[in-house]
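The structure follows.
Up next is chain A:
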Amino acid sequence: MIIARLAPGVRSHGRDARRGRPGRTPGRQLCAVPAAVAFIVLLLTGCGGARDATGAGGSAAADGAEIDGSITVFAAASLTSTFTDLAGRFEDGHPGTEVRLTFAGSSDLVTQIIEGAPADVFASADTRTMQRVSDEGLLAGTAVDFATNTLQLAVPPDNPAGISSLADAARPGVKTVVCAEQVPCGAAAVAVADAEGVDLDPVSEESSVTDVLGKVTSGEADAGLVYGTDVRAAGGSVLGIDLAEAGAGATTYPITALAESPEAATAQAFVDFVTGPEGRAVLTAAGFGAP
Partner candidate 1 sequence: MPLTFAGALPERGFDVAFDLADGETVAVLGPNGAGKSTLLGLLAGLLAPSAGRATLGEDVLFDVGPGRRVLIEPRRRGVSLLAQEALLFPHLSVLENVAFGPRSRGLSRAEARATASAWLERVGTPELAGRSPGRLSGGQAQRVAIARALATDPALLLLDEPLAALDVTVAPAIRTLLREVLQGRSAVIVTHDALDAFLLADRVLILDGGRVVEAGRTMEVLTRPVTAFGARLAGLNLLLGRRTEMGFTGANGLVVPWEGPGRAGEEFALAIRPAAVSVARPGGPSTGTDHGAASGTSRVTAIVDDIEHRGEAIRVHAAGMAADLAPADAVAMGIVPGCAVEVSLRHQDAVVYALPAAPDAGRGTGRTGDGR
Partner candidate 2 sequence: MNTAALPRWVVAAAVVGAVFVVLPLAAMTLRIDWPRFIPLVTSEGARAALLLSLRTSVSATILCVLFGVPLALVLARTSFPGRRFVRSLVLLPLVLPPVVGGIALLYTFGRRGLIGSGLASLGIDVAFSTTAVVLAQAFVALPFLVLSLEGALRTVGTRYEAVGATLGAGRWTVLRRITLPLVLPALVSGAVLSFARALGEFGATLTFAGSLQGSTRTLPLEIYLQRETDPDAAVALSLVLVVVAVVVVGVAHRVRPLGSLDPRGTASPKAPAAAPGRVD
């Protein structure tokens, strides 16, 4: 945010609209005041001015503009391996481009984007978080769904509790771990359990799917509800069990270029690449379903 202020002009449009949000104004004014803190932040970030210089003509980019320069992609944590792969392929296909990746929980990323983090592309793990970005008026166009993911029951390789279905995971004495309802994978878990008519009594409701998987791989939990892609990425350290009503908790992954991107053409090209045939193939290989 401070970086954006120090590089005036280029990326300032659209910011005023956000500033008008009720109940959020006082903090904004205050943040810009102490130059000392800004100085420290600059020290820590190593001064971010260069990025804007390369994108000086970016806002004028249109169809047919050159695809080069460097873009920053914010992607949901569950996309870590696939997007790392896709970014490499994209750079190979478009010499002169550089794709910088940031992975985190979708809601963390949304918060950062709304707070002014310099992202060009955002790929979310659910439509709800994407809606928040859209509400802020930060989308370049409309978000495109590019993948789906369904839950699987992950169990330790030796499956100590002898689990073969969601009903088994709900048996008394079985330690089942799920995501908390507040996070997308938790909402999906509730949907699947409802669809199967199973009353889950989890021993823990984690705030991220990684934490759920961690409890299973360490053997603390007998079962955990995670995404199929997570099971596949975990290799042999967990066993995946398909769920009858997995479809009830399917999540859709939307992707979009962001309105404030100074490299709009490159950002859009990356979105097109992910939603295109090559992107589809990589995602399928990782266990993602088609939208």
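Going forward, contacts are C-beta pairs under 8 Å (C-beta built on N, C-alpha and C of every residue); 3 or more make two chains touch, one makes a residue touch a chain; residues count from 1.
The candidates came about this way: all candidates are chains of the complex that A comes from, given by their letters.
Everything numeric in this text was worked out from a predicted model, so none of it was measured.
Engineer: Candidates 1 or 2: which touches chain A in this complex?
Structural biologist: 2
Engineer: What part of chain A is in contact with candidate 2 in the complex they form?
Structural biologist: 23-24, 26-27, 30-31, 34, 36-37, 40, 105, 107, 111, 175, 177, 180, 182-183, 202-207, 211, 214-215, 218-221
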